[in-house]
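The other protein chains are all here in position, but one chain of the complex has been omitted.
To keep things simple, chains are lettered A and B as they appear, and every chain counts its residues starting from 1.
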Amino acid sequence: MPKPRFKLVMKVQYFSLVFPSLLLFTVGLILPMILGVYYSLTSWDGYTKDFPFIGLGNFAKMLADPHTLDAWWFTIRFAFWNTLIQNLLALFFAVILDTGVKAKTFYRTVLFLPCLIAPIVAGFIWQHMYFDVLPGFNALLGTKVNFGLFGKSSTVLLGLLIVNNWQFVGYWMLIYLAALQSIPRELYESAFVDGASFRIQFLKITIPMLAPAFTICIVGITVGSLRVYDLLVSATTGGPGRASTSIIYHIYNTALNARQYGYGSALSISLIIVLLVIAVVQLGVLRRREVQL
Amino acid sequence: MKRFRFMVLGLGIALALTAFSAGGQTIRILDGQSTTDAGIEKIIDAALAAKYPNIKLDWEIVTWGTDLNAKVQQYIQSGLPDIIVGKGQDLATYSSRKILAPITGKPYLKNVLADAVKSATFNGTTYGVEFNALYQGVYYNRKIFKDNNLSIPKTQAELQALIRKLNSVGITPFATHFLDLWSIGNITMQFAINDIFSKNPGWANEFRAGKINYATSPEARVIYNYNKLLYDNTWKDETFSLEQTKADARLVQGKAAMKVSGSWSIQNFLDVDPDFDFGVFPFPNQAGNAKLIFEPNITFMKSATTKYSDAVDKVFDVITSDKDAAQKIYDLTKTAPLIKGVTPSYKNPSQKDIDAYAAKGQLVDANTGNLQLVWGGFQDENAKDIAAWLQGSETLDQALKAADSRRAVSKP
Partner (left out) sequence: MIGSRIHTARDRWTAFTRKLCLQIFMIVISAALLLPIFTVINFSFKTRKELYVDNPLALPHSLYLDNYISALERLNVGTTFINTFLYTTLSVFFLAVLSGAAAWAIARNRGRFYRFTYLYFLLGILIPFQALFLPIYIVGNAFHLTNTFYGIILMYVATGLSFSIFLMTSFMSQVPVELEEAAQMDGASIYRTYFRIVLPLLKPAIATLVILQAFAIWNDYLLASLFVSKSSLKTLNVLFQQLFSTTSSNYSTAMAGVMISVVPISILFVALQRYFIKGLTAGAVKG
C-alpha cells in the first residue's frame, strides 16, 4: 500500500503527463473556438482594432445571405451523396475482395493508392482528366461525349463526387474488409446448412456484424465531406460561378478576401454547431443499432 | 530510438537557425506573382548577391490575382514588408492608400524607359519601377494572312469582311478558350479600353455615380456583343471545355487565324513551334482608331514604412542596371522590356508590329481601364454572366443588368 505522500507524488506525475497535451489542445483548439464565438458577435473586419458588437446580427445575416445558403446547400448535397455512394462502393468492393477473387492484393492496392495523393493535387489531376484526357477517348472512338464536368454548374457536383470517391473508396473499403474478414466462418456454415441463401446470409449475418464498421465509416465520411476545401481549390476554385463553393471555402472567401472576419467567425461557429449536431445524431443512431444488432 | 529523436531535433534547430542568418541586412519582399513569373526571384537573388552580397531578400510569394491584396491589407496592420512587387495597376491603388514611399528622381530610374517612369508617376511623384510590359490585342497567324491575301483590319467592317473570307476557306477565324473565364474578362476589358475609356476616361466613375447603366449604355452593349462575334466565329461546341494551351496550339497549327490575347500566349506558341510567325494588331473599335494595348506588368514598389530605405534602393539599382539578369527575366516571362538597352533573346515576331505601333504613338495604357473597374468581384463576375449568356442560360439584358447590380463593388 503506497504511502499518502507517495500517492500525491504519483498524482502529480500522472498529471504532468497529461498537462502539456491539455495546454496545447486548449490553446490550439478550444481558445480559438471561444474567441470565434466572441468574434462572431462583432462585425470585425480582421484588420482594424475595433470590434463593434452587433449581437446576433451576423447570424441573422447568415440566414438571409443567398451565398451562404448556396454554400450550405452544396456542402450538404456533397456530404449526403458522398456518404451514400462511398459507403456502398466501399462495402461493395470489400465484399468482392472477400469472396476470394484472384489477385486480391493487387486490387486492394489499386483501390487504395489514390488516397495517398493530397486532395489539392488530386483536384489538379482530375481537371486535366476531364478537360484533356477523357476527351481523348472521343478522338479514339469517334464519340462526342462532353467530359467537362467541372465546366457546368449542373454537373460539377457529379465531377467532384467522382474525384472524391476515386480517392477514398479504397480507404474505407479496408475497414469493411477487415470487418468482413473477422466474421467467423462457422456462422456462415451453420446458416448454409440451415438452407439460407446468399442474400439471406448477407442480410442476417454480414450486415449486423458490420455494425461497428458502419459507424466508423458513415461518421468518418460525413465529417470528411463536410469539411471539403482543398479539393475544391484546385479542382474548380469554387466554380463555375459559386456552384461548388463549400461552406469552408465560403468562410475563406468571406473572411480573408472580403475582409469580414466577424461574419466569417459566425459562419465557422454555425459549422461547428452543425457538425456537433450531426455527429451526436449519427453516433446516437448508429451506436444504438450496433447494440441492437 | 532516443538517438534518432535527438538527431531530428538537432536538424530542426539547425534549420531554424539557418533561416535567421546573422550578419548583413535581410529585407522583406512580398511578391504577387502570376504563374508565368515564377522563378524571377532566383534570378534577382543571384544578381543581388553578385553586387551587394550582404543584402538578402526574405521572399514571400503569393498569387497576384487572389492573394496579394489580402496580404497587403493584413500587413498594413501588422507591419508592411520593405518591398512590394505587384502589377502596374497596383501602383495607383497602393499610392492612394499612402503605403508607398516616393522614389522620384532616384538615379536608377534613369535606366527605365521614360514612358514606364511616366506611367508610374502620379501627381509628379514616382512610386514604382515598372519592369516589363505585356502587349494585348489580336495575335494572328501571319502565314494564314499571307496565304489568303488578308490585310490588317482597322474597322469593324474590315473585320467582318476578313471573317467572311476566312469562313469561306474553312479556317476558324478566332481561337478561343472560354473555359477560362479570365480570358472572357480580359477580352472584354480589351474591348472596353478602345471603345469606352478612350472616348470617356471617366466612364466608370459616372457608372458608379448612377449616371450610366450597363443595361442602357450602347457602348456596354457593343463590347458585350464583340464577345458574341468571337463566339459565333470560333469552335462553339468546344470553347467552354477547351484548355488555353490547346487553343494556342490550334492557332499555331493553322486551324484558327486569330486570337484575342496577350503576351502570355507567346510562351505557348513557341512551345508548339519555335519558328511560328505571328503578329499582333489592336481589335478594331467602332471609331476605327483602336490602339495596341500596353500593360505595365511586374512593378517594384518601396513601402512607406521601411527601415531599410537605402537597402531597398540598392535592390532597385541592381534590378535596373544588371542587364544580364533583366534579359534572363524577360526570356523567362516572354515579356517586353521596360529597362533601357536590354533586348530579350527569345524570338518574338510580333515585336516589329509593336515597334511600328509605338513609333506611330498608337499605344494605349491598359491602366486606363484596369484602374477604373476592379478585377476581383466585378470584372470576373461579369465574365461569368457573359459566359452564361453565350451558352444561352441568360439573356444579354440579364447579363448587363447583373453588371449594374455590382456597381458598388466595382471600384478598385
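The rule is short, and it goes like this: a residue touches a chain if its C-beta (ideal position, glycine included) is under 8 Å from a C-beta of that chain, and two chains touch if they have at least 3 such contacts.
Nothing here was measured: the structure is a model prediction, and the numbers come from that model.
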Legend entry - Touch criterion as defined above, residue of A:I76, A:L157, A:A243 or A:A279 at the omitted chain: A:A279
Legend entry - Positions on subunit B contacted by the hidden chain, ascending: 5, 8-9, 11-12, 15-16, 19, 33-36, 38-39, 41, 58-63, 65, 71, 74, 78, 180, 182, 244-246, 248-249, 253, 267-268, 271-273
Legend entry - Residue numbers in subunit A that touch the chain omitted from display: 2, 9-10, 13-15, 17-18, 20-22, 24-25, 27-33, 35-36, 39, 46, 95-96, 98-99, 101-103, 106-107, 110-111, 113-114, 116-121, 124-129, 132-133, 135-137, 139-140, 166, 171, 174-179, 182, 188-189, 191-192, 198, 201-202, 206, 209, 211-213, 216, 223-224, 226-227, 229-230, 233-234, 237, 248, 251-252, 255, 261, 264-265, 268, 271-272, 275-276, 279
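To be clear about the criterion, only the chains that are shown with their structure count from here on.
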Legend entry - Gap in Å, rounded to a whole number, between the CA centres of subunit B and subunit A: 39
Inset, instruction - Quick one: which bits of subunit B touch subunit A in the complex? Just the residue numbers, please. - result: 66, 70, 73-74, 76-77, 179, 181, 240-243, 246, 376, 384, 387
Inset, instruction - Using the touch definition up top, name the residues of subunit A that touch subunit B in the complex. - result: 46-48, 131-132, 135, 146-148, 151, 239-241, 256-257, 259
